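Working notes, structure below.
Excluded from the complex is one protein chain; the other protein chains are retained at their positions.
Labels A, B and C are assigned to the chains in the order they are written; within every chain, residues are numbered from 1.
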Amino acid sequence: MRNKNDFAPRAPMGWNSYDYYDTTVNEAQVRANADYLAAYLKDAGYEYVVIDIEWYANDAGKRRQEYQYIPFGHNEIDAYGRYQPSPERFPSSAGGKGFGPLAEYVHSLGLKFGIHIMRGIPRQAAHDRLPVQGTEYTCDQVADAWSICGWNPDNYGVRDTAVGQAYYDSVIRMYADWGVDFIKCDDICDTWMYPDGHRITFSGWHETRMLHRAIMRCGRDIVLSLSPGPAHVDRAWEYAAQANMWRITDDFWDNWELLKPMFWRCETWADRVERGCYPDCDMLPFGKLGAGFGEERDTQFSKDEMRTVMSLWAMFGSPLMIGAELTKLDDWTLQLLTKREITGLLDGAHHGKQLRRDEEEAVWINYGENGREVTVALFNLSESQREISVELAAGADILSEELQWLSGADGFTDVWEGGRTEAVEGCLSATVPAHGVKVYQTVMK
Amino acid sequence: MRNKNDFAPRAPMGWNSYDYYDTTVNEAQVRANADYLAAYLKDAGYEYVVIDIEWYANDAGKRRQEYQYIPFGHNEIDAYGRYQPSPERFPSSAGGKGFGPLAEYVHSLGLKFGIHIMRGIPRQAAHDRLPVQGTEYTCDQVADAWSICGWNPDNYGVRDTAVGQAYYDSVIRMYADWGVDFIKCDDICDTWMYPDGHRITFSGWHETRMLHRAIMRCGRDIVLSLSPGPAHVDRAWEYAAQANMWRITDDFWDNWELLKPMFWRCETWADRVERGCYPDCDMLPFGKLGAGFGEERDTQFSKDEMRTVMSLWAMFGSPLMIGAELTKLDDWTLQLLTKREITGLLDGAHHGKQLRRDEEEAVWINYGENGREVTVALFNLSESQREISVELAAGADILSEELQWLSGADGFTDVWEGGRTEAVEGCLSATVPAHGVKVYQTVMK
Amino acid sequence: MRNKNDFAPRAPMGWNSYDYYDTTVNEAQVRANADYLAAYLKDAGYEYVVIDIEWYANDAGKRRQEYQYIPFGHNEIDAYGRYQPSPERFPSSAGGKGFGPLAEYVHSLGLKFGIHIMRGIPRQAAHDRLPVQGTEYTCDQVADAWSICGWNPDNYGVRDTAVGQAYYDSVIRMYADWGVDFIKCDDICDTWMYPDGHRITFSGWHETRMLHRAIMRCGRDIVLSLSPGPAHVDRAWEYAAQANMWRITDDFWDNWELLKPMFWRCETWADRVERGCYPDCDMLPFGKLGAGFGEERDTQFSKDEMRTVMSLWAMFGSPLMIGAELTKLDDWTLQLLTKREITGLLDGAHHGKQLRRDEEEAVWINYGENGREVTVALFNLSESQREISVELAAGADILSEELQWLSGADGFTDVWEGGRTEAVEGCLSATVPAHGVKVYQTVMK
Partner (left out) sequence: MRNKNDFAPRAPMGWNSYDYYDTTVNEAQVRANADYLAAYLKDAGYEYVVIDIEWYANDAGKRRQEYQYIPFGHNEIDAYGRYQPSPERFPSSAGGKGFGPLAEYVHSLGLKFGIHIMRGIPRQAAHDRLPVQGTEYTCDQVADAWSICGWNPDNYGVRDTAVGQAYYDSVIRMYADWGVDFIKCDDICDTWMYPDGHRITFSGWHETRMLHRAIMRCGRDIVLSLSPGPAHVDRAWEYAAQANMWRITDDFWDNWELLKPMFWRCETWADRVERGCYPDCDMLPFGKLGAGFGEERDTQFSKDEMRTVMSLWAMFGSPLMIGAELTKLDDWTLQLLTKREITGLLDGAHHGKQLRRDEEEAVWINYGENGREVTVALFNLSESQREISVELAAGADILSEELQWLSGADGFTDVWEGGRTEAVEGCLSATVPAHGVKVYQTVMK
């Protein structure tokens, strides 16, 4: 029996076009990044190549001073109201082949192929009353005229009806035919822009269920990733029933004001990370970024902050999607991204837990399922270097059983700096730079 | 120099099709009600005949079980993206004459002609990229793809640009040509469904200014009425600068749960009633109602409650728009609507003021500008009959100057019941039924 | 090493004085209820006898028309600012013995003894600057002048300082000396009355941690129950770290308007029920209620509704605290409360899960840890009798593995009505009365 959790037995890792290309990525660029991923990052576990938003927009990026997403823009739509790749941007899609050829190329590299979608149906398809493939219905019967996205003008939401499901089935069937392995669906995970009780419909909840149903019916194992966040923790059980990933933050970018609250977000969701179910901290905005947004730039994160990102995402168990332009990746960042002690935590057999957090510090622990590998991360959330300690001996108020066991460790590896250290007087301590982290790993006997 | 306040030197009075017909009124029905208005109500000051929402909808009322306003419905639109009367419903509009012939008929009765509009531009006109009359632009350049109405699917909002203004100018110019005297614009006065800070645009503020500008430019005196409420009291000065009426409540209907809060609403707005500027308590849901909503029914208001409505609206200074099907009006209600002591308060030379209010009672006073006519209303807001008094003698905490002067009155007329009464020991008192009112009027020497 | 989860290895069951006595219960009444509990309910698992709010109030219930909790009332406080039982109401407390003798009596029946407290410190103790036992500090240094309860005027919150902890330690130490086994702390679980960002302090989060710490230090196993709800699901991990029970609803009473939303609440918290950690649905308002509130009355719940309460609470795994006056319990209700197939679900080795829910129906399943006992509950949330089915065969969209396994069951016991039934064509179906429930139980081979 098919179970959507089997589609993602470990937290997905890969590359996503958004942070560098915004809406503008084209086929050659996707292929170049896929080539790099296969050559340098696949061994560390990165396998998904994801084309982000607006691959169907023929005028993507043409009026960037005014709009990220052009209202009433020229989008490529087939006769059944389904988006198609913009043919100039993705030449291999010519002749109605969609992303089939590109997916095939990505698969040939031993990688997986993913695309971004907006929930819903093109507004234009509704106003043009296009037929729904394989049915007697038309797209105006699918669309909910009150369900629009607060920031992207392309779609109406899909109504929670048999006709609506038929439309989603027709779309996902097409994606399965193309060979899509991963769908990042947008405007579906958080409702913050559709406040409770007003009449603009938020139809994300039922559209999630419809997408899940369409995926289960399509016959192909497709990972479903929900965006944007913050996801609603009171609906945690529901995300887990329908999807594989859901964003726990709004778009994450390269600044400390966004990074620091991730500790609070991860704390909230820590006990919700399970096989096939991954609260998602969003992309890694490292390396070269922003070309599609106006100007290529380097990440604003310091090296300490990048280590903090990698360490928190991995200790927690978040998917890891690289936002950088891979062909311009520097050595230091490549080393960072492929540090095996860190990426190894995402093998599907490790579990993280926050030990404590305040405004100055956070301490996490992560156990391997074999019961022997233990990792401890000491995060400095403050604005200056500080000494951070965790008591392994008895007496600590909380979780002392686990930590006491750890006091028997035969020394710890310093993951990021190298070298070994030991607990002193029952305390594991380190001097940690501002915004930085110290990660210690040990194997218990 | 033209001043929009001159367009409505006293609070507008008339008839509106909505409460009885919902979206379905047709030409014959409008004429029949206009005939009645001219024959029986004009002398009391009622003069506007207003066709409410969806006069352009060819399928109005056809799917009433599902929708009040049909999404992606069949609306009559001209080549410039402007709504036209549905030709089957309004035969005289044939040949592109719009509401011209019907307006002419209404004018021939000595009455004025009004129509309802939704703010904005037809969504279909934007997706079809229709030209804007007299310009080189198209309607997709006018429309704001994020500005939709929370309850009616027809339009997009109009953008605050020269192109947007050109569209509104073209629309209002056409209305002026038709002979329109009164525009009730909807989805423009309150933003409660577009909460502060979210990305669904509320464009009502600038669309109000654009409509005002278009009206001032069109050369015809057109009263501008804004709907729905509740209007925002902190923008009171702005409504007063642009419009003639603005609703201070959401749709008002015939039940006490809506009527009781009107006392609080009128209290809030009482000192904002000025020449040409009328906070609007909404239609009078009396007589026969609801045929277009599914089934004709009698008002649920008791006679006491109807007197309360008439008395409060008039003491306060609200416009009076009758919601009843006039051709079926009963005698009692006709007498109520034409009570001269009450309608006379809306002659543009009377001013009302609340003296006090609590959960049980409200007392209002109203002065004629000539300084001699004084009206006092004692409202019983409670669920049982009670004795209500107002002290005219010294000693009252508030407003005692005015009331003390009134203690010299030579008796009072009981407006609703007839007869005379006098103050006793400096108190004007009455036994008032639950939900009812006692109105006393006097002329000071 | 002590672990607070060991203090409550299964969901606590017992009796609580509030629903019948309000603030007024006295020693004789507690003893009578304890006697009944020992005689008739202990075997079914009920063991806690809990004295609810205001046992320290000498004037409890004396001004009930005006106040439930009398402001500036006459409360019994010792020289160290700690509440003591009101001596007239609890004679055995004379001579500074507190609840010691009463606890001893309860223990002698094989039962456990619990009390209610408000978080914080008596306001009077702060204004009188009483000393904190065993320290050089005074109570004005303990109290937070901005942390008050929104509905009870007795206390100030305790500040998050060493002095504050010393006060809580002194209080819990005294309770431990008395023999208290269970503390229901109030005004500590929900912050809905202290909205985010305003300056009235909500100090419940740190007071929870301080109480937990004081309990761990006191040397006695004391169950900590937090009230009122709704608890915040985003802090679920934190409740679980500090307490044994936390209310997921505001006060629950005997009407359907409160019962129906419990299905939504249980859905939200279902995967948070763990050993030592019990989301709490609140008391069972059955039998005779309300004497202390003004007049003794019978529960307003129908028999079907009472079965629904018992079934949902048990399938979910909530604590069961009886609100009835036990000495007046009728036979039907006693049978209901002691139905072994239901109370057995709270043995600490059963886990519940919602299969589906909409406005009309909810279906839950519960498994025994031995992997063989399975219970299915079909709830009718609608206003009329309806047929409710659950498909056990393949094809159901969700959870089909588990249900398919269940299709091999050799018939089901009808828990409430008795008798046996079988699945028909892969469906387990029943006709369920409005607001009622059908519970089926089976043991798989």
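Convention: a residue touches a chain if its C-beta (ideal position, glycine included) is under 8 Å from a C-beta of that chain, and two chains touch if they have at least 3 such contacts.
None of these values were measured; they are calculated from a predicted model.
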Open item on the list: Among the chains you can see, which ones touch the chain that has been omitted?
Closed with: B, C
- [ ] Could you tell which one of C:Gly110, C:Gly150, C:Gly219 or C:Gly411 touches the chain left off the display?
- [x] C:Gly150
- [ ] With the full complex in mind, choose from B:Ser302, B:Ser389 or B:Gln404 the residue touching the hidden chain.
- [x] B:Gln404
Task: Residue among C:Pro9, C:Pro71, C:Pro87 or C:Gly348 that touches the chain left out of view - done: C:Pro71
- [ ] Would you mind spotting which of B:Arg31, B:Arg213, B:Lys303 or B:Lys328 touches the chain that isn't drawn?
- [x] B:Arg213
Task: Footprint left on chain B by the chain that the document does not show - done: 1, 3, 213, 216, 233-234, 236-237, 241, 267-268, 270-271, 394, 397-398, 400-401, 404
- [ ] With the missing chain put back, which residues of chain C would touch it? List them for me.
- [x] 71-72, 123-124, 126-129, 140, 143-146, 148, 150-151, 153, 192-195, 198-200
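Here is the rule we go by: only the chains that are shown with their structure count from here on.
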TODO: Please state, in steps, how far chain C lies from chain B along the shortest route of touching chains.
DONE: 2
Task: Interface numbering overlap (same over half, different under half) for chain A and chain B - done: same
- [ ] Let me have the rounded angstrom distance from the C-alpha centre of chain A over to the C-alpha centre of chain C, please.
- [x] 40
TODO: At least two other chains touched by the same residue of chain B: list those residues.
DONE: none
